[in-house]
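First the structure, in the form of structure tokens, and then the observations on it.
Showing just some of the chains, left in place.
Order of writing sets the chain letters: A, B and C. Residues in each chain are counted from 1.
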Amino acid sequence: MRSKWKRWAGEYGLFLLTAICLINIWQWVVEAGMVPSFILPAPTAIGESLVNNREILLGEHLPATFLEVLIGFGISLIGGLLLGVSMHFSKILEKVLYPFLIISQTIPMIAISPIFIMWFGYTIWSKVAVTILVAFFPIVVSTYDGLKAGGSEYRELLLTMGAGRWTIFKKVQVPMALPSIMSGLKMAVVYCVVGATIGEWLGASEGLGYFSRRMSSNLQSDSVFAAIFLLSLMGIVLFLFISLLEKKLIKNKIR
Amino acid sequence: MREEIGLSNSNMLHIEDLTYTFDRDMQPIFQQLSLDLKAGEFVSLIGPSGSGKSTLFKLITGLLKPGQGKIQIAGNLSSGRLGKVGYMPQKDLLLPWRTVMENVLLPSEIAKEDKREKAHEIRAWLSRFGLKEYENAYPDELSGGMKQRVAFLRTIMTGRELLLLDEPFGALDSLTKRTMHSWLLGLWGELKKTVLFITHDLEEAILLSDRILLLQNRGVLEYKVNLPRPRNSESIYQPEFISMRKELERLIQHEE
Amino acid sequence: DKSPAKEEGLQKVSLMLDWYPNAVHSFLFAAQEKGYFKKQGLDVDIQMPADTNDPLKLVAAGKFDMAISYQPQVLVARGEDIPVRSFAALVRHPLNQLMVAADSPIQSPKDLAGRTIGYPSIPLDEAIIQTMVKADGGDAGKIKMVDVGWDLIPAMATKKTDALIGGYINHEKLLLDKEGHPMRTLNPADYGVPDYYELVLVGSEKGLKEKPEVFKKFMAAIRDGQKYVADHPEEGLSILLKHEDKSSPLEKDIETKSLEILLPLMDAGDKPFGYQDSVVWEHAAKWLKDTKIINKDIKPEDAYINF
């Protein structure tokens, strides 16, 4: 038990220490009036707002955003992996789809938000759609690029054993692509959080992005930053979760 | 036509007029190479480093496509030779993310055989090969010779009739090698496998083979080993054996 | 025509618009083009915001000398201890009005019961609707407010909502009309909401106290500008259009109609352009307090200053 705690401290202690230092500097900067609190509220004010709004923040808005992130990430994960794999197997698909994929990333959300609303209305799906749009790209690229990497000797060996493309894919290419894929997933899960936030700007009735926008129009910066704090926390937790998964999956693999 | 089919049917491996070139602007590695392996034969392939022994194996397995000529396995002239022979590559090529057991199970997995049963069988083999305690070790925890033994075992587990072994015992000490020899001879005698065997050890070649093929630029030179079977490792000190070895050495030197 | 020596003598003033340049800003560009600013010794740098809330904050932070904002927003800001003050009323009546389709059965706010109203999730808009429905004798509890994000027009055009609040009669309405979705508007001022100033000019308390002369000069210049635009709407507009053509052309017909709507709403009558009436501020403050948009007691007389 104690050693676990120690490991945990070793892992995150330094970050926490730096964070605490920075937060203190921040507090001091705001208190000294170097930055007006309505532009950058003091950490204590943010904390207060967090406590005051804890019920709606934790009870309503956080779960709503989290749900959007989960659904969006889930779909991106499945779709992105499938697409990356398909593009790996089919040169034609790759040539046709890659440009569209890039196009999808360069379109500013503002331009297609009306289209999303037309298609999905103000349901959760318009937010999920934005999340997918944002998370899809890194997953596809990292899957596709990961599968491209090396291992041709292993592939040849399996061929001589009579293995088909699919078997080789499963037994050689996937294990070798795993580091790259996990790298993409880590990015994607973080983007999902900001994707959901942007999605909530298209129209929502709950969620941290919605809350922050509303508070922003009320000029309550402390509440805006309270929501952002929770968003960041969500991003970090999800990232750590994928990192953990990565360690578990790759642990005894490519060493 | 009929004759050709008849001829090839009796052979496990039939290669005719094989020509292969890696790069267009380079010299061909083989020109008009022909050879035959009867079912149940044990044949060694020797030749200078870089003469194309491993390349020939890759052609037979179907990994490379011949430029000209044909390759038949058990009478089947098909381009789909992949998966028809047991091939042990020169590098061990153990998958680094799989344990010894998982690596040896690979051919069975591909053939969709019952894993549990096979694992049992493999465990028996592992202890015969002196690898009993390494079932769950990863390749990077093994010594060079151990890796080779695992790769060899993996090839055996393909269960094919024709085995192509590319320097299977190169990294083994003489004692371990001897164990493997007697074991390989046993397998070959019992199960009537056909073996094509690359080695640089002339003693090994003489001890194991019915015939020795000398691969050289000009083609293949055959040398028949007229020693009675069963043979054992003591044979190498017999005068016939030593004279054979000297003859073979002369042949190689002469060819150069 | 500009001699550098003269340029040097000019005092730099930075101004942040409420939104992208449009017809409502004609007087600014006219003042600039016609040299009214220069005549007052000012060199005005005009910038545009990313978010409609930014101008207030940036003025309060001293990053800008002045900005265009909204009267209720100024009061909200004062409630949040953001030190800003209005120094001129630009548009003297609400532009933000309830819109329904021209052929909609909704004739007055009480008909909104059971309908969905799209809005950009600004609490002020909620208060406006509540007040309007109550004043009209309707049941405010039966209204569904739907956040439509930053895109007001598609919500209406794709018929996802029955009514819309948060759009301007001189912009969103005109655009919807043009795209074949004619709109009818219901003015909040007719249904219990005080007739507040839609757009005001704000400065920081500090700035207003330290250099009132700059604001005086600025007011003089924009009064000339507004007079010019009122007298020559076409020329005034063409100055704006010409200015914008260089980067992102505006649609002439829309802006023409917009200016037609705006000019009367900007006219202060016998008072000088920009004059602010204490009654309007008091009513607005009281209403915001009543609707709980503001929870603190604020002094409306501190929220503005006339030059």
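As a convention for this text, a residue touches a chain if its C-beta (ideal position, glycine included) is under 8 Å from a C-beta of that chain, and two chains touch if they have at least 3 such contacts.
These numbers were taken from a predicted model, which means no experiment stands behind them.
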| item | value |
| --- | --- |
| Number of copies per protein chain type, counted over the whole file | A x2, B x2, C x1 |
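Heads up, the rule we're going with is that only the chains that are shown with their structure count from here on.
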| item | value |
| --- | --- |
| Leaving out chain B, the still-touching groups | one piece |
| Contact pairs, highest-scoring chain pair | A-C |
| Distance-to-centre winner among chains (Cα means, whole assembly as reference) | A |
| Farthest chain (mean CA position) relative to chain B | C |
| Chain B-chain C separation of Cα centroids, rounded to whole Å | 87 |
| Distance from the mean Cα position of chain C to that of chain A, given in whole angstrom | 38 |
| Cα-centroid distance, chain A relative to chain B, in whole angstrom | 51 |
| Residue list for chain C, restricted to those that touch at least two other chains | none |
| Residue ranges of chain C touching chain A (in the complex, touch as defined) | 51-53, 56-57, 60-61, 73, 76-77, 80-82, 120-124, 146-151, 153-155, 158, 160 |
| Residue ranges of chain A in contact with chain B within the complex | 153-154, 156-163, 167, 171-172, 175, 252-255 |
| Complex interface listing, chain A residues touching chain C | 35-36, 38-39, 110, 113-114, 117-118, 121-122, 200-205, 210, 213-214, 216-220 |
